[in-house]
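Apart from one protein chain that is not included, each protein chain of the complex appears where it belongs.
And then chain A:
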Amino acid sequence: MDLKGKKVTLHDMSLRDGMHAKQHQISIDQMVAVATGLDEAGIPLIEVTHGDGLGGASLNYGFPAHTDEEYLNAVVPKMKNAKISALLLPGIGTVDHLKMARDCGVHTIRVATHCTEADVSEQHIGLAAKMKMDTVGFLMMAHMVSAEKILEQAKLMESYGANCIYCTDSAGYMLPDEVTHKISVLRANLNPATELGFHGHHNMGMAIANSLAAVDAGANRIDGSVAGLGAGAGNTPLEVFVAVLDRMQAVHGVDLYKIMDVAEDLVVPLMDHPIRVDRDALTLGYAGVYSSFLLFAQRAEAKYGIQARDILVELGKRGTVGGQEDMIEDLALTMAKDKGLI
């Protein structure tokens, strides 16, 4: 693989996807410290939102330590070069949240839908594009459908005004060949001016390899997370990816030592548990289940005595999608009843 001279825009997820791993309890000070460190290390784009996006504050997904508005107002003014992005899932967040984020100085809005449901994003992508924001269409759980289906849905988002489309491996299920195929199909058929991105999870240990495959196939934006702080086994660990890109002589603009230090000195100490491929995270990848289900399944295990792994596999069989966290307790209750545990 030859990535020499290829330009890659790195997008940090630790303060959004990492919110899942922290049960949305990252403090304002921690957020500002990590974001400032990333800015100094040269990361161009940093996502700051509730783990489930703008408006995600809920009993269903967890109430955060602070509102999206409070986080954004604390972080945005501290940035010297980095821009801030926010995630929005239609059905959870609304255009009111989008306008709030824009007013807080958010530069990039990423509108996320399940990979077959792009048509619910029209009003949000349309408005973000109209407000001249960097507008990204984010197709989640992309492993569940064919490249042709992803392309059809990507074209919808492109037609609504998205200037960048993401193939999102929310379950950390994909292997590199699948990433290569999907990104190649998108690259060959979308408008050449439309940027492509890849968002990986490390549940099968493939995050770095998949991200490289994506760049090789034509993606120029890669999501990762410093120290891997993210849902499931975490996202593509950015400091590792930076080192790999360095060795391959790709162009990324990030200072390796500085981002190593952010990972080691700021992010690892704030983790509630080691972010690693434990048996439950591995099950997410293996069974193709949304990564943020991990802690919910582990809590259900503790409460109802059903193994998290069994719950996750059943959720995979039922074709659950992102956002269905409420299904986990419901299913655990049903399984516990069937086993005569309650």
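FYI, a contact is a pair of C-beta atoms (placed from the backbone, for glycine too) under 8 Å apart; a residue touches a chain by one contact, two chains touch by 3 or more; residues count from 1.
The working rule: contacts and distances are computed from a predicted model.
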Original post:
Per UniProt, what's the omitted chain called: "Putative spermidine/putrescine transport system permease protein", "YCII-related domain-containing protein", "Acetaldehyde dehydrogenase" or "Lactose-binding protein"?
Top reply: "Acetaldehyde dehydrogenase"
**OP:** Return the single residue from A:70, A:152, A:310 or A:329 that touches the missing chain.
**Re:** A:329
Original post:
Looking at A:40, A:122 or A:278, which makes contact with the chain not pictured?
Top reply: A:122
**OP:** Check the options A:33, A:95, A:256 or A:271 and report the residue that touches the missing chain.
**Re:** A:95
Original post:
What residue numbers in chain A mark contact with the hidden partner chain?
Top reply: 58-60, 90-92, 94-96, 114, 116-117, 119-120, 122-123, 318-324, 326-327, 329-330, 333-334, 337
